[in-house]
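Not every chain of the complex is shown here; the ones you see sit where they belong.
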Amino acid sequence: MSGTKTALIISAHAADFVWRCGGAIALHAQMGYEVTVACLSFGERGESARLWKEGKSLDEVKAIRRGEAEAAAEVLGAQELVCFDLGDYPLHLEQADKFALVDLIRRVQPSFMMSHSQYDPYNTDHMYMTQVALECRMIAQAWGHNPGEKVLGAPQLYLFEPHQTEQMGWKPDVFLDITPVWDKKRAAMECMNGQVHLWDYYTRVAEQRANHFKRNSGGQSGGRDCRYAEGFQSIFPRTVDEL
Amino acid sequence: MSGTKTALIISAHAADFVWRCGGAIALHAQMGYEVTVACLSFGERGESARLWKEGKSLDEVKAIRRGEAEAAAEVLGAQELVCFDLGDYPLHLEQADKFALVDLIRRVQPSFMMSHSQYDPYNTDHMYMTQVALECRMIAQAWGHNPGEKVLGAPQLYLFEPHQTEQMGWKPDVFLDITPVWDKKRAAMECMNGQVHLWDYYTRVAEQRANHFKRNSGGQSGGRDCRYAEGFQSIFPRTVDEL
Amino acid sequence: MSGTKTALIISAHAADFVWRCGGAIALHAQMGYEVTVACLSFGERGESARLWKEGKSLDEVKAIRRGEAEAAAEVLGAQELVCFDLGDYPLHLEQADKFALVDLIRRVQPSFMMSHSQYDPYNTDHMYMTQVALECRMIAQAWGHNPGEKVLGAPQLYLFEPHQTEQMGWKPDVFLDITPVWDKKRAAMECMNGQVHLWDYYTRVAEQRANHFKRNSGGQSGGRDCRYAEGFQSIFPRTVDEL
Amino acid sequence: MSGTKTALIISAHAADFVWRCGGAIALHAQMGYEVTVACLSFGERGESARLWKEGKSLDEVKAIRRGEAEAAAEVLGAQELVCFDLGDYPLHLEQADKFALVDLIRRVQPSFMMSHSQYDPYNTDHMYMTQVALECRMIAQAWGHNPGEKVLGAPQLYLFEPHQTEQMGWKPDVFLDITPVWDKKRAAMECMNGQVHLWDYYTRVAEQRANHFKRNSGGQSGGRDCRYAEGFQSIFPRTVDEL
């Protein structure tokens, strides 16, 4: 790996990266990571109810969602926001689209990747996205794909927190303290004008995760204080020199 | 936590700690951890077939197994070997025995704990041991148990690798590189004269885990070299400041 | 919701709705529900062995199966039978086919939906059907899909009972007493001339489920009598004002 | 069943019933249910850290916890609070204790029962409690246990929400709207002076569950409003006449 660490967020819809890992983005950006956010769609059809109720056209909805995503990415300090504009509900990638995602993965050479939970009966785009993320991670590791390019190593794939968490078989194995960047996450959430009802919802998620952070870092015998946190589930095992 | 880090291994039978986490013990001891090994029994009835075939008495079997365990613990650099001598096949703890284990947990104040897999149809002592380890961890955290004593924080409980791994529902989420201390683990295994057939078996386990270490630390794109490793499954989530 | 309640059965092959939820259809029809049955295929290739052995052509097989399905639907009191005629073994839906199913879902605005189990290694059409049912349910909820149409609410998706039940990971959480309409279900089954061996098989299934109904409604201390029942597994949680 | 409906809450420690199902208690009490709360211990050793830090004795801790539980039960409108005083961390029931719990179950003849999640590595008392609840439910159904007594029917056993929800394998299948009795639940929580930090934590839990209630009762197409809710997981299937 070169000097700069990098991370890649693979988000089915434009706003997912804000609610689900906005804190991780801001925190790692602040630590010097170059964080790239890939939005495969704008969530224009399925996650923009308010705009459709207002009578916006598809192009308008997409433009507004893109604008909000760009604003949020900037607030969070993301290095780059890549919009694939592939459509949603359903999201579908042809092979060329997958190879474009592989190109991005190879360009970023992420220290870690993030995507959705592996099961989500409410939102099949989410589980499809993760399946594609694993497929593209595999392709990016292939020496025979665009020979000569730098192949991908073995970055972790973290699954960020879904909505209606307990229905998804999602079990967090790591909590990240995002207290130092909370203001940025809240500000990024407030860029999402069509989903005002989620601002407080995900603020409460962060507060609950902070409680879990404290419990698991020491509990009633001196757990470290933490006001806001995010949880993630790891797909792959870690490799360490000390437990 | 005070200056010195500590670890506590909770082993149903005298030899489990050697095969399953001898590398972790030696490595952390070398890093300055004070590692305590608790053997709840000597494995005298169920894991000493060769000695019984030779016609040894129960006391002889226990003495021999104790001697082997002490030798192995010393080779590994464990700070202390605590033999509870509670009998095996089946292992059973009365409340007083559990409280003695709680006393040990509190005295050690471990940075991390280790025990068996949560399911083992071949060896019910193993799954019982882990159930008791969780129960005693909980009691050690209770402010009302022996008020005035320092209560336990929230140490991780790692589950070490069972025999016939795939039958146990055990899934390692962390691989530890034990190459630097491999000679010690091998030497400790060779203290177990009654189970010679396992020396090479667990050497191969360590070689396979090293392959997995390499794969998960980078794979064909520069994974770190590693010749021997051990795998562990975590019960509790981690709390971190960087992913 | 308007005055009339509705239900939508999504069946991979023409006869599935008879064996698996014929009682639920008849019972709800009798209660005033308008029940729509969607058959994505006629099961012409994979579930019509007798007809092929008799030397029928594909068109003949389809016509016969359609006729049987129509007769069964009428006996059950279904409001409508919609045959998509998409072929089976394998069943496959292109995006246009999915959107046609979405159109149907929106037109029906079902109070509840039904489809197959989520796992079926014997019959991949079945698990594919449920995956598509979830995807189309999601699309039907999207305000940006055919803006202006009435979007779907959040109907339950019940999974009806597969064949070789225990191999499918299917666990019923609700039993429905179909005793009052049993004659209709039996008559509908007898419309399926190519699968005579299943008439008694699914009669026995209904009798066993009735035993389970009785056990769970009171057991030996006064469970309600029930002679025929059907079991279903729910995908989504319920929302209630009383437990 | 007689005219009055009843419910029985089986709580390992004195305060569990408040955080986990206080709303269900208050709501059903308001509907005319006679709700009995059984606390097997006061949580005196393991869930009263603040009192121990203040130097209280065991008897003082128990008395204070009993007082708080009584106050909370009264606020919630519970018909009766039964304190078994069996000790905690660990909780253990001898056969006579189990039979006493069976006596209570038979006396109450509950329409439904409630207890803890089936897995909880942080708190083995909780999973033990549920195991015992199932065992005692079975004994209460036995015609040969105290012959002549009215045997138990087949009441549902709901598992209420654990702390650190996602670690427990707990998946809610029913959400209950507790908005009408929220003030009572909050007031009951405020009776628990030793766990002030949990008042807001469980207020947020109720707000998140309300979001899930709305999503599952209709979502963006007209889900019913709900400000506070509780979630439960059912052990047994339901028996119904309409889906």
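The chains carry the letters A, B, C and D, assigned in the order they are written, with residues numbered from 1 in each.
Just so it is clear, a residue touches a chain if its C-beta (ideal position, glycine included) is under 8 Å from a C-beta of that chain, and two chains touch if they have at least 3 such contacts.
Since we're looking at a predicted model, the values are computed, not measured.
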item	value
With 4 copies placed, total copies in this complex	6
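Throughout what follows, only the chains that are shown with their structure count from here on.
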item	value
If a chain touches chain C and chain D alike, it appears here	A
Computed distance of Cα centres, chain D from chain B, in Å	37
Sequence positions of chain B contacting 2 or more other chains	141, 143, 236-237
Graph class of chain-chain contacts, one of line, ring, star, complete, other	other
In contact (per the touch rule at the top): chain pairs	A-B, A-C, A-D, B-D, C-D
Footprint of chain B on chain A - complex, ascending	7, 24, 27-28, 31, 112, 141, 143, 150-154, 156, 158, 172-177, 212-213, 215-224, 226, 231-232, 234, 236-243
Touching residues (chain side chain A, partner chain C) in the complex	44-46, 48-49, 52-53, 58, 61, 88-90, 92, 121-125, 167
Sites on chain C touched by chain A in the complex	95, 98, 131, 134-135, 138-139, 141-145, 147, 157, 235-237
